[in-house]
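Before any comments, here is the structure.
Up next is chain A:
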Amino acid sequence: MHKKRKILDEKEMERILKRLANEVIEKNKGCKDLYIVGIHTRGVPLAHRIAEYIEKFEDEKIHVGSLDITLYRDDLSSIEHQPVIQDSILNFDIEGKKILLVDDVLNTGRTARAALNAILDYGRPGSIQFLVIIDRGNRELPIQADFVGKYVPTSKDEIIQIQLKETDNADNVLIYEKNEES
Partner candidate 1 sequence: MILLKDGQVYLSDKKKFEKADVLIDKKIVKKIAPNIEESKAEIIDCTDKHIFPGFVDLHCHLRDPGYTYKEDIATGAVSAAKGGFTSICCMPNTNPVIDNVSTLNYLMRKARDVGKTKIFAIGAMSKGLEGKEIANIASLVKGGVVGLSDDGNCIQNAKLQLNVMRYGSIYDIPMICHSEDYSLSGDGQVNYGYESTKLGLPGIPTLAEEIMVSRDIMLADVTGTHVHIAHVSTKRTVELVKQAKKEGIRVTAEVTPHHLVLTEKACEDYNTNTKMKPPLRSEQDRQALIEGVLDRTIDVIATDHAPHSDYEKELEFIKAPFGVIGFESAFPVVYTELVKKGIISLELLIDKMTARPAEIIKRDVGLLTEGGSADITIIDLDESYIFDEDEILSKSKNSPFIGKEMSGRILYTICDGKFTWKKA
Partner candidate 2 sequence: MKNTLNLTGRNLYDLDDYSVEEIETIFETAKVMKEINKRDYKKIPTLRGKTVVTLFFEDSTRTRISFELAAKRLSADVVSFTSAGSSVKKGEGIQDTVYTLNAMGVDLYIVRHSCPGVPKLVNKYSGKPVLNAGDGRHAHPTQALLDMFSIWEKKGSLKGLKIAIVGDILHSRVVRSNLIGMKKMGANVVVCGPRTLMPPKIDEVYGAQCVYDLDTAIKDADVVMALRMQLERQTEGLFPGLSEFTNRYGLSKKVIRSAKGDVLIMHPGPMNRGVEILPEVADSDHSIIIEQVTNGVAIRMALLFLILGGKPEREVA
């Protein structure tokens, strides 16, 4: 077995999400015309949580959507199993709006690239911002997040695992070595 190490627990996660929500409000001077879009899978519950905090702080209703980027990936032929596409739900017109993309981990930047392409196929937003909980480095494309919960420089042999209450019954961020055999 490989050794797991906890980087964030539930409390720290909550603190980070609140901070990020505040940063988003500060940068956008409120939340007018702000639409939050989570990237499947774990970006979606995170988008909802960020939205909740912003709604609480600003007392305003925030629209949240979800985006499946499978069809936009450039590494489809290296995926080892049948990709499963989930519904993308964008029940609002994105034309001229401020879009905040939310994902759990920023690594190579390829997911973000695909997400940018996907969102642009829905229309021409005024601006797109990007929020992640963990930025682990290892970039392969010139992409940066506007809001980062925590920088965790890692090697490619390490795996970051984000667990969320909504999907995994607990909030945790774990790091461990890639097991050769797995």
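Criterion: a contact is a pair of C-beta atoms (placed from the backbone, for glycine too) under 8 Å apart; a residue touches a chain by one contact, two chains touch by 3 or more; residues count from 1.
How were these candidates chosen? In short, all candidates are chains of the complex that A comes from, given by their letters.
Bear in mind the structure is a predicted one, so any value in this text is a computation, not a measurement.
In summary, of the candidates 1 or 2 that share the complex with chain A, the touching one is 2. The touching residues of chain A, when paired with candidate 2 in their complex, are 68, 71-74, 76-88, 117-118, 121-123, 182.
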